[in-house]
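Every protein chain but one is kept in place in this view of the complex.
This part shows chain A:
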Amino acid sequence: MASKTPASAARRTLTWLGALIALMAVVLGIGVATHQATWAPRLALDLEGGTQMVLAPETAGGQRVTPEQLDQAVEIIRARVDGSGVAEAEVATQGAENVVVAMPGTPDEQTRRLIQASADMEFRAVLQSGPAEPVAEDQRTPKDDFPKPEGEPKDAYDPNWLTPDLLDEFQKTDCTVPRDPGAEPLPTDKAAVVCQTATEEQIAEGTGQSAKYIVGPQVIPGTDIADATNDMANTSTGVSTNQWVVNLSFNSEGTEKFREVTQKLTPYPEGDPRKQFAIILDGTVLSAPQSQAVIPNGQAQISGPGFNEVTTAELAEQLSYGALPISFTIESEQQISATLGQDQLFWGLVAGLIGLLLVAAYQFFQYRVLGLLTFASIIVAGVITWLAISLLGWSDNYRLSLAGIAGLIVAIGLTADSFIVYFERIKDELRAGSAIDAAVREGWKRASRTIWASKAVNLLAAAVLYFVAVGNVRGFAFTLGLTAIADLIVVFWFTHPMMVLLSQTRFIGGGHRMSGLDPSLLGREPLYKGAGRVREFKTPPSDQTAQGASGGAERRRRRSRGEAARRQTIAERRRAEREAASPAAGTTTTTSQRTQEDGQ
């Protein structure tokens, strides 16, 4: 910038800013044209109306919940809520301890229960299996033709569980669609029909399959799982087989139960469904492995076709989550009526507008026409912030909340302060006797440092609040941080270049009475007085120069000059001495001298 003229550099910077805003607008415009985004920011529930619940995890034994388990819980809640037909529900972890569920409208009793219920993980023996599709109506076996069981089932593996009722349900069940999450949980002490449902994508990739099973009563509850991890399997000689597996380990009770299960299942021949056991989460089969060997030590390994790094990791997470069933208590629940939200939004915007006008009026009062530059800067900052929020709403689903609006309104003041700091510095330079363009240059050098430092404090506060805090503090912190960045962009890329350009106009640069930089008001005479007249340099004010004047005002001024001379900084005093020595030396030299000294 230094090598070019300030004005051309300023114009180039303004062009860049225009390009940035245009780019943001174009990207958003494409989003709007393709119906993926909207011009207006997306609104949070407290403005749009809806329900927001903050949930705290609760474990049966009071153990601490790890972040991985909480993430898994979020996945499960999301699957349940989506499955129950609530559109646009958002489930997310918040901080290390909470889960937030937000949805439009009011959830019904069933959805509420689903959100709070713990995940139910269990192991059952498979009694019969079949394809996922229901048997076509004309090919179904009449219920009465099914063989009757020979007696009461003796254990969990007994084929006597297969009653005509159950077999009839089995042939009718369609396992190509996911289980209704609101359905009654499976009875733990009875046989049941269960589904394994893969998405079309998974089936196409070969990483999942859909199937239908009749399973016996629960043989191992999920709480008996100690841990589950995924890994590459090793052969007995320790060579990796390149096959992803899930390693499953049980606690002591689970070890005993699993030994019994494998003892019962292993003898069945390959291909017999009764060789399989089903791992069931919330009534849906995750996996139904065959038992290949009796496992007495509670260390099992699950392998299978279609197992890759991703699918094994997922299964391992689900299994270890099953080890610690988490239920949720509702810490807070807000149901906000749509009308109240709209009222708050409307009046919030009105308050913002009034605030903006008051700031503009006050700035005009204090800085005259320069105050309009502040106003323009706030508008540009507002446009950038608005585009950013709308873009973030599109890309990251950011939603503007009421606390966020408060952050925006508060930011008006903080943004205006950057210009106040800047203008005051320019005035300081003018008071020190600089010409306006030099004052802008020097004032900016000092002000930009201060602005960086002070905005850094704001950004730090916003970042800490965002990452640590819970609840709507985050929305507030986010907008505060965003506006601090917008403010920096505007000060550096708009206000300063504009100021440089304006300082070259007759109106501002010439120090017009209404410009806000009238040197006579700042206790200085302008160097250039217009109409070709240039200010003559005076020797530093002495009592003699003021002799002719009379009245209290003049006395005060005289005293003030004397005081000023004593109170000058070292640089100022040196300049005064220099000016006294060589009146021909203009202000420009003194300015550069100041700069050097400041740099020391």
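Simple rule for what comes next: contacts are C-beta pairs under 8 Å (C-beta built on N, C-alpha and C of every residue); 3 or more make two chains touch, one makes a residue touch a chain; residues count from 1.
Simple rule for what comes next: contacts and distances are computed from a predicted model.
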Just by its UniProt name, which of "Energy-coupling factor transporter transmembrane protein EcfT", "Cytochrome d ubiquinol oxidase subunit II", "Protein-export membrane protein SecF" or "Electron transport complex, RnfABCDGE type, G subunit" is the chain not shown in this complex? "Protein-export membrane protein SecF"
Check each of A:Leu28, A:Cys175, A:Leu373 or A:Ile409 against the chain that is not shown and name the one that touches it. A:Ile409
Return the single residue from A:Trp16, A:Trp39 or A:Trp347 that touches the missing chain. A:Trp347
One chain is left out of this view; which of A:Leu23, A:Ala40, A:Ala204 or A:Leu358 touches it in the full complex? A:Leu358
Going by the contact rule already stated, which one of A:Gln139, A:Thr237 or A:Thr339 would touch the omitted chain in the full complex? A:Thr339
If the missing chain were put back, which residues of chain A would it touch? 46, 49, 54, 56, 95, 97-98, 106, 329-340, 343-344, 347-348, 350-352, 354-356, 358-359, 362-363, 365-366, 402-403, 405-406, 409-410, 412-414, 416-417, 420-421, 424, 427-428, 431, 446, 449-450, 453-454, 456-458, 460-462, 464-465, 468-473, 476, 480, 521-523, 559-560, 562-564, 566-567, 569-571, 597-598, 600
